[in-house]
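Selected chains only, in their assembly positions.
Per-chain residue numbering starts at 1, and chain names A and B are given in the order in which the chains are listed.
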Amino acid sequence: MAETTNMRLRLPLICIILEVILIILFGVLVEYNDDTDAKLWNKNRTSITNDYENEFYYRYPSFQDVHVMIFVGFGFLMTFLQRYGFSSVGFNFLIAAFSLQWATLMQGFFHGMHHGKIHVGVTSMINADFCTGAVLISFGAVLGKTSPVQLLVMAIFEVTLFAINEFILLSILGANDAGGSMTIHTFGAYFGLMVTRVLYRPNLEKSKHRSTSVYHSDLFAMIGTIYLWMFWPSFNSAITNYGDPQHRTAMNTYYSLASCTLATFAFSALVNHEGKLDMVSTPSMWSSFVVQEVHIQNAALAGGVAVGTAGEMMLTPFGSMIVGFLAGTISVLGYKYLTPFLESKLKIQDTCGINNLHGMPGILGAVVGAVTASVASKDVYGKGLERVFGEDAHSNDWSAQTKGAFQAISLGVTLGMALLGGLITGLILKLPIYGAPPDTHCFEDGLYWEMPGEEEGHHELNEVATPNEVEKLSS
Amino acid sequence: MAETTNMRLRLPLICIILEVILIILFGVLVEYNDDTDAKLWNKNRTSITNDYENEFYYRYPSFQDVHVMIFVGFGFLMTFLQRYGFSSVGFNFLIAAFSLQWATLMQGFFHGMHHGKIHVGVTSMINADFCTGAVLISFGAVLGKTSPVQLLVMAIFEVTLFAINEFILLSILGANDAGGSMTIHTFGAYFGLMVTRVLYRPNLEKSKHRSTSVYHSDLFAMIGTIYLWMFWPSFNSAITNYGDPQHRTAMNTYYSLASCTLATFAFSALVNHEGKLDMVSTPSMWSSFVVQEVHIQNAALAGGVAVGTAGEMMLTPFGSMIVGFLAGTISVLGYKYLTPFLESKLKIQDTCGINNLHGMPGILGAVVGAVTASVASKDVYGKGLERVFGEDAHSNDWSAQTKGAFQAISLGVTLGMALLGGLITGLILKLPIYGAPPDTHCFEDGLYWEMPGEEEGHHELNEVATPNEVEKLSS
């Protein structure tokens, strides 16, 4: 009977304990940076004391776009399940709110402490949101099959490993990955896929009737899709260097996404046996007799993922559109052919198909990044070479080929970290102490949320409002 | 029978009369300011003629975020009622469109005229939206129980009193309140609570069946919640001084909200007798046998309210997170225990529970602001002391304790103005001339809106689209 009070005690306890720990650590470790501290701002400036030069004005609009992607984009993208809308948006909200705090600490720790303190400002806010994005990608794989307590535990481990992997890539290997094809998408996807593999549920078909979408749940999901699609240029460009890199990244992403959208519509109709398009209908996670259909909304986003590394480079709109086209194609084919295979043969139950939206396009993005970096030259970039590849790039030691090789190594490291981390985390999540939902009650809000009544009063209410009634009532 | 044509004549008449008056007053009183006037811009500049320095580029992104909160955030937050979605979004739209115009005049009048003219620009637009926010908070208390004519009349009085109160606080008492814990939230909440007290409906349980939510109406409400949550950092920082204050305010709010969200999930599950979370289900306004449940969406926002005053100060992320945690806790407990008490004992029918989202967290924010101000020092703020507390702050007369005392006095003034103003306005709204809905027809769109048909054609339509049908049709 102890399990009866599962949510009543476990979720509150873990939330309160985690938040208290966070508050204490913030109290001990976190300080305002030069742009947010009242005393430090403008103090260290030798010449100009222009308040307009605060990085706030150059990063904050990007931050807000990223923030919308994290909370509205990811949250609503997952509302397609007919009875899991509250949990999709609500748990997305909960684990994002936790992860961004935890990420601030973990990233601050690895990105370099200042006299034992972590300095925070709008850039750390963007980075924390980025890290949160990876956790939400993994959430997509286990959506509907995990309790909020499990999700919080997953976030603790994933954020930590994300920060370590990011540190290895950016600080040790000196990789470029402004839009996170590797650090965010590849990492988040393969971490999540490994977790869901470990948590494999052989009897998930018992919840099958609930794992489909309905008309309006698909429209809510489309809100998520469109917001992710629109703001992806901001996402990829949010932490590039100022000037041409930021501007170029946004534009490359814009063209990649547009091209990807046409590819997605084309292949979505092509692989469907009736030639119909498909919105977001659920992948069949339990059987092969439900046709695995392509997903307009998810695949149309793959173009953003696939230019996450090369977007800041001189990829050209031409190159971006080719990458976007490939990404959309791969993603649609993945939903059609690979996801059923992964489920039936490899026992990977990927609720949202994150392998198709984040996994394969992420790898594609990493490869495109490595290739684009390996052909970079002073001839093409001029002085901009440093703005893209760092200050080392003007030294004679620097070679584009080496750079490209390090980009490729980074992909390998990321895959290794993600799979190993996902394995360990999955095993930890398998412990029977988190109140995971039974196979018969996956994808069901009612397990966690006080459910509102049905719309039974609809007809009755409507008839009340006839003209005559109103007339009588108000006289 | 005169009442039959109620809406037909009263609403159009008041809208047209108000708008004509607004247009005339704008014609007589309003002028472009130095940043929006073709002749004045760059004319008064001695040295630099850089168009980039127009305040537009530093305020407008914040303005747009605030604008989204006012129209999408507040509008959709109130769509949780199953049969009042059109009115929630639509009347929110109407009274906001009116209030921002009226606020431009009232605030312009009190903020200082320029040779008898009110100067307008993006800052006045933000301030007008802020004032509108207070009206929409009050709207939340009377939601479903008032006609649009009543709401417009309420807005006329509330905007006027808001401007007076704001003038007393900011200009006379020299208070800090960038995010409006006092001027917006405390004022809007207690004004609205007093209005709904005066308009008490003893027989409201006759509309009870309509005052609940349904599954999709709750998801629409979640759109409102998430937008408010995401953009609250922009709200609190929109009119602070440039540089570190604006940057710091946004960041403090971000951390406060994140912490508040975890507290809300924790206490929401803790106080529920089954340990379930609760989305936005309606407070029971008429009986005690319906369990009063906590409201994830509303309470998770309290963290933004509670740092509305101190957010621009050196509250630190640590302090912000503590405040956010407290705000979320207070808000959840308020929904659980205080709202039923207010209704049954004090006859305050608070539809959206604004006391829990805006009232108590607003007071908390005012107190936190007073305390934080009272410990401010040159040692901590350096030259930034002036950027936060104004130019007086470097004079020897200035003392943090005095400042803190004035902050506390400001809270008292605000509460007094709100309660008195709400009382008077409520009595005016009680006159039987505004076509208020009868007790039996509260929370019902059909009274005001041409209602679309039911979804009865759904099944019929769906079957049409079978593959065979399509085949036959297109051949």
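Convention: a residue touches a chain if its C-beta (ideal position, glycine included) is under 8 Å from a C-beta of that chain, and two chains touch if they have at least 3 such contacts.
Everything numeric in this text was worked out from a predicted model, so none of it was measured.
Counting all copies of the one sequence in the full complex of this file gives 3, of which 2 are shown in place.
To be clear about the criterion, only the chains that are shown with their structure count from here on.
Matching CA atoms, the turn from chain A to chain B amounts to 120°, rounded to the nearest 5. Centres computed as Cα averages put chain A at a distance of 31 Å from chain B.
Within the complex formed with chain B, the residues of chain A that make contact are 5-9, 11-13, 15-16, 18-19, 22-23, 26-27, 30-32, 35-43, 51-52, 54-57, 60-61, 64, 67-68, 71-72, 75-76, 79, 85-86, 89-90, 93-94, 97-98, 100-101, 120-122, 125, 148, 215-216, 220, 223, 274, 448-455, 457-462, 464-465, 470-471, 473-475. Note for the complex: chain B touches chain A at residues 1, 3-4, 6, 53, 57-58, 61, 65, 82-83, 209-210, 212-219, 222-223, 226-227, 229-231, 234, 241-248, 250-251, 254-255, 257-259, 261-263, 265-267, 269-270, 272, 274-279, 281, 293, 296, 300, 314, 316-318, 321-322, 325, 380-385, 387-388, 435, 438, 440-441, 444-447, 451, 454, 458, 467, 470.
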